[in-house]
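To start, I am sharing the structure in question, which I have written as structure tokens.
Below is a slice of the complex: some chains, not all, each in place.
By letter and in written order, the chains are A and B; residue numbering begins at 1 in each of them.
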Amino acid sequence: MIIVLKQHSGQKEIDRVENLIKTKGLDTHIVKGAGQTIIGCIGDTSRIDAKLFEVNPYVDKVIHVQEPYKLANRAFHPEDTVVDVSGVKVGSGNMAYIAGPCSVETYEQVLSIAKDIKAAGANMLRGGAFKPRTSPYSFQGLGPEGLDILCAVKEEVGLPIVTELMSPEYLDVFNEKVDLIQIGARNMQNFDLLKQLGQVDRPILLKRGLNATYEEWIMSAEYIMASGNENVILCERGIRTFETYTRNTLDLQSVPVLRKLTHLPVIIDPSHAGGKWWLVDSMAKASVAAGADGLMIEVHNNPEAALCDGAQSLKPEKYSELLKDVKQIADIIHRQ
Amino acid sequence: MIIVLKQHSGQKEIDRVENLIKTKGLDTHIVKGAGQTIIGCIGDTSRIDAKLFEVNPYVDKVIHVQEPYKLANRAFHPEDTVVDVSGVKVGSGNMAYIAGPCSVETYEQVLSIAKDIKAAGANMLRGGAFKPRTSPYSFQGLGPEGLDILCAVKEEVGLPIVTELMSPEYLDVFNEKVDLIQIGARNMQNFDLLKQLGQVDRPILLKRGLNATYEEWIMSAEYIMASGNENVILCERGIRTFETYTRNTLDLQSVPVLRKLTHLPVIIDPSHAGGKWWLVDSMAKASVAAGADGLMIEVHNNPEAALCDGAQSLKPEKYSELLKDVKQIADIIHRQ
């Protein structure tokens, strides 16, 4: 941490700030320039709240040098983390191919889609039982009944299931039944929920908030990890920008950036990012070419009748063709 | 709702879409242009999911004409709502002057600040007991103990208290003790929590999410209202933009816009928006000049030692001076 003093601070002011820093257990190193003095703070600054210094009347600004996260930081954990989802490995070259309907509707629907995506090469089944909807008047998901449908299909088809948890109320049920627990974009900073995920044995799929910076996103993973659960997969699903033709802007630079900053696996959800099915094909290929550890794609056997987000779903045949190309691109990338 | 068909759709396609619309209980009116056909849907479209039509292969786009909210909509409720917070009225010319420390630290601290702000003209006391923090290593608030301190000060000083609820776990305690329950920006779309607020007797202060559109924000109020609690005050606290010199960009256009769209009161929190104490003075004045129904301002007797967000707190004397000017501006505005 570097503290920049206000211009033309005198020795008395410098001393006072220096003493304040030392009370926090840090060493100091003072650099005087022409009119400007800066103080380098030496020690573990990751758990010190910089605001303590920002309010000091002699301080102009506080600059961070270290990242504020530890457990998720690649600097302290150089090897890729491989997350095991009930036998399916994700990360370090192991690809997650997650697919399924936006919402669970009926057993027959989910079963049919699950068989199709498995045949196409998917290794996990997704489906929403609890749905976060902007409007209280929109379909909110089947709830526990939807969860039971997913479990029944899992039994039949043999794919691990991924579904979203919206409330601490269902934590135990999810821990028992769900192979990979998804935390949605709107709950990425529901810190109360994040803390409770430390008590769960299941791996967590943490979606990026619509306006979360990389650092905030990793900090939310750090919340889960610091609570005791280190099995976190990150999922980019688009950010909110000024462009409104697409629902959100898919940020594929997140793949190489997160690769550098953290050891956790990163997958991409191109279906929610754009909100249009005809964007999924090209964005899925681009995601894998960018080096993502997997894809989460909405597939529906009858998008026109889907209870939610049908507009962004692929039909099973289209998904099957897509996976063929995607796997060829993965080959080219992984050979390096 | 208006449905625009793909260019050069034939009569058969038009008929199929028209039939689909009618199955949803709407009437239709068809307008054929040169190459382009549009279908006007007549009836109550507010509870119909437009995505059902968007996925139709003959549909180019679906355009909404009506707002998707009812209870919060000024069109259906032309008079300003006045929310009663334990005797303090807010809305329709009644100003909320909420002030207090970011975090509750000690009884003495809160008591001292409460006395000062009351003397300055504030009519509600704020203070965080549960704090949403980006980092798991930052101070998370005193929790229930902080709530007890607020209650004790309320007893002593006589100002209604405002504090943030982060989890359904404390719903009953808040309903018992807190005069105005704040839902923070990061929980604005924690739909599970919003639904539970319908069971509470207390009014709700709903902060705008960092990237929430006006419509999404009002829809979150609609969630609370549709669950049974119509006493909602909206609070603008800055949105996230590309500008990073300030923490967030305070959007004061929200005041006239919300005035037009909804009958609920709107107040402004200039302290969190900018994140710098020296922005509060001018932004508070601007907020009132813009027609806001109140201000929520951080005041601390010793900002330099504040456990969180000291950088954006005013000292009590500064707050007192500010309120004098603010009230003069309010006079000019209200006289109209």
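Please note the rule applied: a residue touches a chain if its C-beta (ideal position, glycine included) is under 8 Å from a C-beta of that chain, and two chains touch if they have at least 3 such contacts.
This structure is a prediction, so every number in the text was calculated from the model and none was measured.
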{"item": "Number of identical chains in the entire complex, 2 depicted", "value": "4"}
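Methods note: only the chains that are shown with their structure count from here on.
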{"item": "Between chain B and chain A, distance of the C-alpha-averaged centres to the nearest whole Å", "value": "26"}
{"item": "Of all residues in chain B, those that touch chain A in their complex", "value": "46-47, 49, 51-52, 54-57, 68-69, 132-139, 166-169, 186-187, 189-193, 195, 210-211, 216, 219, 222-223, 226-227, 240, 277, 303-311, 313"}
